[in-house]
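Note that one protein chain of the assembly has been removed; the remaining protein chains are unaltered in position.
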Amino acid sequence: MHDASVLLHGLNLAYALATLALTTLGLAIIFGLLGVMNMAHGEFVMLGAYSAVAVQQWGLPLIAAAPLAMAVCGVLGYVVERWLIRPLYARPFDTLLATWALAMLLRKLVEAVFGREYRNVESSLAAPMSVFGSQYPIYRLALIALAIVVMTGLYFWYRKSAAGLRVRAMTANPVLAQALGINTQKLASQAFVIGVVLAGLSGVLLAPLIRIEPGIGVDYLLDAFFVLVVGGLGTIGGLFGGVGIIGGLQALISSVAGQTSGYAVVLMLSILFLWLKPDGLFSRR
Amino acid sequence: MDRRNFIQATLAATAASAMPPAFAAGPLKVAVMIPQSGPAGLFGPSSKACAELAAATLNSRGGVLGRKVELLFGDAGLAPAEAGQTALRLWKGQKAEAVIGMHDSAVRGALVGLFKGQVPYFYTPVYEGGECAKGTYVKGETPQQQLEPVIPWLAAERKPTKWYLIGNDYIWGRNTNAAAKGYIEKTGAKVVGDEYVPFTVDNFDSSLARIRDSGADAVLVSLVGGAAVTFNKAFASFGLADKALRLGTLLEENTLAGIGLTNARNLYSSSGYFANIDTPAATAFAAEYSKRNGANAPALNGLAESTFEGFLMLEALAKKANSLDVPKMDAVSEGTTYQGPRGTATIKARHVVQDIYVADVTDRGFRVVKTFSNVDPGQTCKV
Partner (left out) sequence: MAFFRDGKSAALLAALLIGLPFATNDFVAYQIALFLIYGIAAQGVALCWGRLGFLPLGHALFFGLGAYIFGGTLKAAQADSLWYLLLPLAIAAPALLAYVIARLIFARSSRSGPYFSLITLALAMLGFLAAQQWRELTGGFNGMTNIPDIPGTERYETLFWLVAACAVVTTFALACLARRPIGVVWEAVSQNEERLQLLGYATDRIKANAFAFSALLASIAGALFSAHQGIVTPQAMGFLLSTEFVIWAAVGGKASALGPLLGATVVGFASAELREQFQYWEVAVAIMFIGIVLFMPNGVAGLLKRKNGERFAERSAAPLDRAPAKTIGGVTLSMDGVKTSKGGVTILDGLSLSLKGPGIRCVIGPNGAGKTSSFNVITGHLPLLAGNIRLNEQSIGGLPAWRVARMGIGRKMQVPSVFSDLTVRENLGLAVWAGRANVRDLLRMTTLGWRTVLLDSILNQFSALETQQNTLAGSLAQGHRQALELAMTLLPEPNLVLLDEPCAGLSPSETHHMIHAIKSLVQQIDAAALLIEHDISAVNAIGGEVFVLHQGRLLERGALAHIQSSTAVRAVYAGRRK
């Protein structure tokens, strides 16, 4: 019985890390690689979750939410990068404010269309399955597995593929990369769109497991920021390290002293890093 | 009377009864504070529908004190200070003369501090007891009604030995669970865990792990609306539904719909009202509600129905005091009765003596398994 308890705690931890990694990934690309503080990151996750709500309202299977979220986030991401981010690339404050304004806009739009009440999305896979004597929801196990696959794939792509090399060149030295014929403008635009699409997809994946209301974006944004601040920007090691430290610390403290204390400790750690080591642990700088 | 006069008189009488009753003076504006956002937003649409039904019902009877009832809605799902500002706008800005409140206790605290007994305030939903402010009349069930008779009954039925208490971290969650502790220990069972989560939390993994580790076989769930939905769904998905029974005092039809019937095994709800209660008054009300709101009506439930009852309380007290003046209403409140969907209700210490039902869940929804009649609210407010 004791083993089952340990297993359950372990699975819960894996789940917490998996969701944190998936929801942070989009911002890791946009903030970590492009250096853009996208304060609307959480709202793209929220849009993904609402895609699932919409799809369920129309009576379609949950899987249809993925292409819907990709379309919505993709188009929105392209428009935003072209007309909001690009003019403000050299002004980090104004980017912060402009994307915050965008976040507000998206929140209020969704409120006006869907209302402020909490929504839920059903999934048949939420039923429990027996895992070494413990009961655990199938959906969560699938999510953990998916997160591992995505992160492994990402690691190999970034480190070993030609496209990954081009991206690394661009972030290390954009001027030189451009001189070598890499179309940095286009690459940046693509990276931004991919970043927000990944955020939207993570929202679709999480939809059956979370409560859905227009204001959930802020929490995902802040968690992602803290992961990147502590872990460091622009490296895979930073993303993994940040997720491990922030997610692990939060889970540990929450299981002992309650969720509020867990969150408070994460906040304090982030403040310390922002103050003393703003480049994080594994920065590319 | 010859035939022509008779026909004329009958026609006149028919004409008179076909016309709507004439209203005296200006309309009576009633502020209705119901949650339209936040965890309790779940109860908003049904409460609004019941408030509108109540206004129509009262107006068909000639209104309150002969004045037509007009509704002013405000969102009570905001944080207490913001909800207070909304209520203030309705009271001082739009001149509401009575307030019906169907919202959480934190907002009630803010509103009581705001009104200071200057306007009659009817608080209708289930709550933790202890509200004795002047001018505040409480329809809602108290722990002395929902838990004091129910926990011993459940103890005899299902014989749980270890209880785990979980609630939202504010006055209702904490005080309800504190009262429950006393009743549980009197049955000889043990309380093995007691925790509180803020409204912002929607991931109960660590709480569920603790419940599992504690070996509890009964859980008292004092969570509100959306939080209750997420918790109960996760509870079942971790396979705990068959390991421990659940009892909730705020588990109504909308919450149940969110939880899903498959996740509601061994789930008990204790409440003063369920939509499928079998009494003549209740069935007539349910029929009236569906007729007015159609097939896609928001699910009728105890909280929404309590809003309706709040209006009945207002009507009864205003009539008895012949005024909306708080001191006059306070003076006549003790012992006043009215008829509603829940039957005859008697006001005692500004609360209401009422029947309590305990229901479990079948594949067709709630099923009442036990009724306690005329349970005393157990409050010591000095009138």
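For the reader, a short list of remarks on this structure follows.
Labels for the chains are A and B, by order of writing; each one numbers its residues from 1.
Everything below uses one rule, namely that a contact is a pair of C-beta atoms (placed from the backbone, for glycine too) under 8 Å apart; a residue touches a chain by one contact, two chains touch by 3 or more.
Just so you know, these numbers come straight off a predicted model, no measurement behind them.
Taking every chain of the complex into account, the absent chain touches A, B.
Among B:A56, B:A79, B:A287 or B:V369, only B:A79 touches the chain left out of the display. Only one of A:I63, A:V79 or A:M104 touches the absent chain when the whole complex is considered: A:M104.
Of A:V6, A:L146 or A:M268, it is A:M268 that touches the chain left out of the display.
Within chain B, the residues in touch with the undisplayed chain are 75, 79-82, 84-85, 89, 92-93, 105-106, 109-110, 113-114, 169-171, 198-199. Residues 37, 84, 87-88, 92-94, 96-98, 100-102, 104-105, 107-109, 111-112, 218, 222, 225, 229, 260, 263-264, 267-268, 270-271, 274-276, 278 are the ones on chain A that touch the missing chain.
Keep in mind that, in the parts below, only the chains that are shown with their structure count from here on.
Rounded to whole angstrom, the centroid-to-centroid distance between chain A and chain B, based on C-alpha atoms, equals 40 Å.
For chain B in complex with chain A, the touching residues are 36-39, 41-42, 44, 77, 195, 197-198, 200-203, 205-206, 209-210, 212-213, 225-227, 229-230, 233, 236-240, 258, 260. Chain A contributes residues 5, 8-9, 12, 15-16, 115-118, 120, 122, 126-128, 134-137, 139, 210-211, 213, 219, 251, 254-255, 258-260 to its touches with chain B in the complex.
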